[in-house]
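Below is a slice of the complex: some chains, not all, each in place.
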């Protein structure tokens, strides 16, 4: 089963919590409710989208809609809610 | 009897509840009031519309207006309220 995002929507698989600490990026307590990390799964066809599947990204926590795909946590968000690509 | 949506409006037939669990996509409790699934029945003539009749879609629950057509639950929503096409 597959989800194909429309327009400026991006499907993101939430990164697991332990990954966050290992990566060296740590979101302090006060901001913990605002950002989080994940991996791009699929993107819409909007030209403004600069991320591609497998990119690790930082996005606004309140962005988008939570959805479970094959049992795992995903978020469908708008491209503008993605703040940065995480390169390691 | 037939409904022809105008402009960026899309007519969607709500998917039945049991379909949701079988499909492998499951919307967790906290988000259950925000998204849902259905099948496109008819679309307006706006060029931005990328879905077509019979597409299975994921859309924002609060989008659009509920309407019964020939006894079945439908929703008329704006194209921008459609988040993704569900391919199985």
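By written order: A and B. Residues from 1 in each chain.
Please note the rule applied: a residue touches a chain if its C-beta (ideal position, glycine included) is under 8 Å from a C-beta of that chain, and two chains touch if they have at least 3 such contacts.
As the structure is a prediction and not an experimental result, all values here were calculated from the model.
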One sequence, 2 chains in place: how many copies belong to the entire complex? 7
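Heads up, the rule we're going with is that only the chains that are shown with their structure count from here on.
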Distance in whole angstrom between the CA centres of subunit A and subunit B is 24
Going by the contact rule at the top, pick out the subunit A residues touching subunit B in the complex. 1-7, 9, 11, 45, 65-71, 76
Can you list the residues on subunit B that touch subunit A in the complex? 23-28, 30-31, 34-35, 48, 50-51, 58, 60, 80, 82-88
